[in-house]
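Note that this complex is displayed minus one protein chain, with the remaining chains in position.
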């Protein structure tokens, strides 16, 4: 018997409240990305569970007539309250927005879910959430098939490029480049980030000064390959933020 | 454990579709009148069950924050398709609208439900639905405590009045009256309608000519005692209706 | 705190719109407040212009900005077929299905005594003269009790005039499972079943 | 705090039921805890007895507790009419409509290659010998893509045998507004319209 | 068609469960029919075993399968703190929050004269001897009218005994927007605001 209700468990990566008081959420689940509506939800008990970054179990109801499934029940399975802290919050947004852009509805991927969930946990707990955000962003991109070229110049295919690619976020050879070469740690990071394990990467964070270059490369790479990512304002917040959140 | 869902069974006496596609229904149930909303219902399977005059079993969900309970499930328990026929339709409306006006939310009354349901069944099946409508309207009024004075003149308290009360739909004595007396059958009807059983009343219908007077009295009585009843246009449809529905 | 009168007025006007509750009206008002002036002016003009330009077609009572609506004035339409619908929105829905080439007649409502709507409140009278040209009238009011009652009323009215009267099919919507259909729909879907292959040698 | 294992087991079993959301299983378990022992025993027995007594009818594959189901053994049924449905629940839905007096045939599923269900997984083979007695087969599988595919498959199979094959009507469900019907359903509802009164002198 | 009695019985028992709507019971019954016998037996046993093994803890009246419940027998719990709740489900909810290290007391209901529930119907009497050990009693009954009345009743009862009595906070639930909060909740959320950083030189 085909049922129109299904139980799913996932993390809220977007939440929007309509003026009518409906909550529209996007969940990343091991069975793929799901967008659903909780009608009148803002006035009811669903409102608490259906919050950004919450891990929730939901009962979905789908009819062929409606575009969006309806959330009927929602139970919180896990929340990471520290994600609201100013030094963590922008990186949680970045990972959620990237995941929303990179993974499509109906695309089954337990790996994507696990990677994102792990990234979010890291951002919520790690003493250096910025570093988690940078590493996990590259990991998510890599999983979705967006792999920066680092072995050869992005312009002329020359081997072993070492200079920034200010437009595309990859690497340029000395002839094609207009900027001085990356520092050795940044180069190593860019070459290794998709090869090394998260654990290994966590153990050797870049110095503060080098991170700017890595962030800039990531931002350009995403802008060209994936498209606008509005959390961009967030991921450079360490450069601009009046609070200088990082201790 | 107090539950926020409740199963109820009743007859739809009002149905309104909002532009957002929600269905707002009023049900008359043995546990009283209930108003509830089926969000997005017009696009889903609830739409069929939640139709005017349908007898439905519904699952209601109520939160203290929301004014209106939500209809979650609805199963048809009985439909009376003949109520759409032109000679029956206006009387079904009349009974439903009267019930909506006479009975309040939260007022438990199995008798009211049974009386209304019986009236609707009568209108749907009886060869003389107009007569059922007239009799059952008086019965519903009586149950709600609106009993026309027929033993004494509505103006001067004189005994045994026999003349129409053109404003209040009760009876006037010959001194207070400006119109000729009611015919004997109309007088008998007005005096007996709340005393005799429905079955007995069904056996002795008024002649066509006498019904106008009885309807006029009912309409005035309702207008003064209960307020505007828009199905009024319907209950006199036999006088105006181009189709002359009654065979 | 007293609310600014022009805010109160806007919320009041917005909450008159159907389906806009008092909370939504307030949210809408605040939303509008945040929009650029040009957007507000465009909405305001759109309202006035629509009201100025639009009226009902004198033949079929569809909405139009011309003397006669686009359907009534299209010579390629089958003028012997009239589809009677409840609302102008239904014309749009049927046109979108692309399955219909006849004319329309818009009633602007359904018979509903409890809402004070009798047959005389609908555009029924102007339908009758149109029938002389018609071969078939399709009653395409909704399948609610009210829509069905209106269809039955029209059937009684039109039948004696010798025009073929047909009713839009009741049945299962495309994509529907039986278990979600109520018994009234199911009974209608069964009795209205369509033969798709015939027994016998002629086949 | 560790939860008692028998509570955990009950919640786990309950949450396997379809339509029981994540919050419901726990609430159900606590509710059951508060019920008198007899109620629990009655529910438990009802489960076991239903499983013990019920089986499919060897003729039509409906659910029954007798040798042959109530419909198949009822001599007043029209044995020349067979209505093919997906699930036992559909039989109940149609019976409730009161519009049908023939026999049934329950497929116990629909053809769905994606879910690994081919025709051989359904009760199609036992339908064929029943057709010798039949005048008409009504294909009353759902109007979903799978239900439609199953109906087409059966039509191709049955057509050559010279039995009339009909399909349950597509159209607007009861309570449907045209405006909210999808275009495909609306097109079908219009093209499948039923004449209710004929023109002409005979009238 | 008559439905098999054991099917009818199962549907009836299932529809007695809370949160099972009229459509769900039938769907559940058909679903269960299609499951392997072992699954049904496991569900049936889970029901009986839960009923057989589970009872209320004689100290706190939480649900347990042991002599004394897991919380009451855990030496690491703060025995000077007692949290009074309405139902066993509330214990699970609070445990899941991970914020509480004290003991519980489950009333198994709220005072509700309309439903014939007076204080004597709840496990209030056995709470009193427990207070001699306690430093603070947290009244964590719901914020419904009945939960509030029960909390006030307990406060009056406990206050004279010289134990600190506190009440679970009123306020905005997580995910709450001010605009949608009712006035009473909003007023409480404002007046109950918590200082998070202090002015002054000490800072």
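Residue numbering begins at 1 within each chain, and the chains themselves are lettered A, B, C, D and E in the order written.
Just so we're on the same page, a residue touches a chain if its C-beta (ideal position, glycine included) is under 8 Å from a C-beta of that chain, and two chains touch if they have at least 3 such contacts.
Since we're looking at a predicted model, the values are computed, not measured.
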Item checked: Selected from E:4, E:21 or E:176 as touching the chain missing from the view -> E:176
Notebook entry, point to check: For chain E, which residues reach the chain that was dropped from this view?
Noted result: 83, 85-87, 89-90, 93-94, 96-100, 135-136, 138-145, 147, 155, 158-159, 162-179, 181-201, 203
Note to self: Even though one chain is hidden, which residues of chain A still touch it in the full complex?
What the structure shows: 14-15, 18-20, 22, 45, 48-49, 51-54, 75-76, 79, 81, 83-86, 89-90, 93-94, 96-97, 100, 230-231, 233-235, 237, 241-243
Notebook entry, point to check: Touching the missing chain, which residues of chain C?
Noted result: 1-7, 9-10, 12-14, 16-19, 24, 26-34, 37, 39-54, 63-66, 70-71, 74, 87-89, 91-92, 95, 108
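The criterion applied here is as follows: only the chains that are shown with their structure count from here on.
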Checklist line | Geometric centre distance via CA averages, chain E-chain D, whole Å | finding: 40
Next item on the list: At least two other chains touched by the same residue of chain C: list those residues.
Entry: 23, 27, 144, 173, 175-177, 179-185
Check: Which parts of chain A, given as residue numbers and ranges, touch two or more other chains?
Finding: 1-3, 20-21, 43, 45, 64-65, 72
